[in-house]
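With one protein chain held back, the other chains of the complex are shown just where they sit.
Each chain gets a letter, A, B and C, in the order it is written, and its residues are counted from 1.
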């Protein structure tokens, strides 16, 4: 789960890494209150997960209150890829002597964490890798021993970093490593890690990706989980442990298994339709969850129809059928639903559906075609 | 470093394991004060490191104050192997339903910790191994992953332990494991681990062995280190980081390197002498440490002569010579000293000694013979 | 023959008395799988469907030789279950459990390196050798004995493909669901190497999805392999930066896109199906030569 910049910076600050003075605003008057406590010039940063905000115009500078008002109003409500800006971080601008890149990230290929450092920060890591490959230093952390002092030495001496920044940099690296452990993070990135006037470091941007599977060991992170979701429905889905992703179309999609749901999106797209969401029930969904999933996607007002696609393995078709029937009250609206049920307990599930006057289709392709027809007529 | 029972039990209690109510007495009036706050019958336990105290008569029971006085006076000052009893632990006696054995110990052969459990506690582990080999269960801890829940399950189900003791036992095992980690202990043993009336456990005896090399990471343990030494000179030696062991003879032995000092003891014994101590300067001793070592062993009044045996590798003979010369003030007593210097900077060291009118011998055997002659004449 | 498991494979079920464990144990028995023991702490001595239950894997392994274990325990105790099976050196460990923390998987991957065991999963439907043995949760009746091998990151998508194949009389040898998590015990490439040596398998269908670089790795290897293969990648229309369902399926920082995977297969001259429906025809074409 990726955290928005202000949440990631909150974790850094709590762990002892300096960040700019500032505050989060969702409304103009909040922004003005925050600005009055800070020194101009200020930086306004749209809180969205999309990368390259600078290039997309989602980061602005304001030299006074008037400009602040102008820029804030321009940013609020801005659309960036799939996201809408509704939170803006306002911070004091900093004098930067040098920008560094620093991150610890889980490398899926070798199943080890990798510490990445570069004295050429401020641009995205891919850009550094391409433009200054020699300015990128990686050390892999032993799965059991973790980060070792000698590895930090390798970084420090590889770039001949001057004495007075060795100690503060070492401390920040150790702190990052501690955050990885304490929060079971998959990624902690500071970019740029800025050397500011007085010879000390400040994290000017931060990215943290947490492992949601580990939240049962970190009850304190559950709150963060809810907060992290910018979309209301996505937030609701998280509360119910459904994997929901909002998309821009009008056909609601529910299925079991990420692969199947993705393939369903692909199939609906190929049939000429536009999915409104991705919703994966996960494995072994019970009838109540099925009902809640249906209720959830119907809250998206843009939806004109629903395609329910199940191939049961650990999920049982009868449970799914019962859930759909339970939800039939709210379904008895004008919106069409296409159901496809295969796999474990298929015949029982189909029977139940037929008793309740739902008539399932036999294949995903059939279903995709049918829902597109129904929605477009 | 082995801890006396009362110190080991202090660590257990601090970690949440129950022990009997009681207190430590060095004098009779302390013992009486302690007894007044406790319920008779009481157990009196001599605080020495030697094993098999029960069989040696170093553990007594008292049913009333009169008997307490009697038994306490009998125990105090008692000699057990190389130790003299000067601390006695007084505790309430317990009703025991069953005695278990539980320990975690570092296995030198495989460089892993080993958890050992037996439902036949109360006797020494060697005796259990001999008499009830099937009642001994060992699990080895992965060096990096440490103790795992499934390993505790293996113990619990191997002995078909009833449900109501599974949970408390699991907790005690996990606590023991935590003590091993927190204190960097080489051994933590509870024997017997007694199941008492109300179905809960109590540690009736405890043995803890700490890794002194790790004390730099555990500054809080340094106090314990001093406290743990029963002999005053051994305590002093510890403060100065000298490896000193008190023995029963009259020839003071100083050397560098445990093997060499042990071989020196063996040589003096073979020559008919009786070493008063083992004192290893360690590697690379400087002149001040040499002087302090000499001062230290001279505090043992039984000493009739000193054999100083050095073969320098990392230790330099000139440093040793300078130390001896520095200490020559206190050495100018009637007690003879025999010095043997070989190895790194040998000629320089010998020259310095000769200038100060010390005349070193050439070999360990020569030296051993000479000191025995001098002391016995 | 197929790979990994046969009629004779002796199977242990860890978590056999739980809701999922018992349901699927029964289904596996029905398929013909030789389940010889189950494990649930504190249920030792009981029987379920005639199968003896033990408190620990150690006890079960003392009772009988175990070739493979299938794990149905909850995510928070999966690390324990896998370590317990590894300690007894069980050759094949299939972990169905979903939602295992990455940190636990890092530990497991490191211990796997030091062992001779193979872990399939977690978060996977398991392994089935059609008509012989099923160590997994897939609906057995959709499978047909034949010569097509299947390797898949997705459970339900596998069933979709298998039922398509069976309807087109394209039987299967072994189907391996490797699991959709970012860290898994056995990758595409490792299973491909097993299929290479299997005389019963004529062609392998690879069902991949967005995220990671496993498919690219497999593609590179297949360029110089004699194994016939056909690939399908789910998630061509998924948006970037969003996790699709589980942690594995995500296009992040421009990496893990369906297009890059499809390109990799094409570079290696591996056929790619753009639509599931094309799969049976493509297979027929490929196996004709």
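Simple rule for what comes next: contacts are C-beta pairs under 8 Å (C-beta built on N, C-alpha and C of every residue); 3 or more make two chains touch, one makes a residue touch a chain.
From a predicted model like this one, the values you see are computed outputs, not experimental measurements.
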Option from B:186, B:202, B:321 or B:371 whose C-beta touches the chain left out: B:186
Absent-chain contact - pick from B:74, B:97 or B:270: B:270
Option from B:15, B:98 or B:342 whose C-beta touches the chain left out: B:342
In subunit A, positions touching the absent partner: 142, 144-145, 148-150, 153-154, 156-157, 163
Where the unshown chain meets subunit B, residue by residue: 1-2, 49-51, 81-82, 106, 108-109, 111-113, 124-126, 143-144, 184, 186, 211-214, 216-217, 243, 245, 247, 255-263, 265-267, 269-270, 275, 278, 280, 282-284, 310-315, 342-344, 346, 364-365
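Throughout what follows, only the chains that are shown with their structure count from here on.
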Reference subunit C; chain at largest CA-centroid distance: B
Pair of chains with maximal C-beta contact number: A-C
Subunit A and subunit C, separation of their C-alpha mean positions in angstrom: 28
Junction residues of subunit B - those touching two or more other chains: 144-145
Sites on subunit C at which at least two other chains make contact: 107, 110
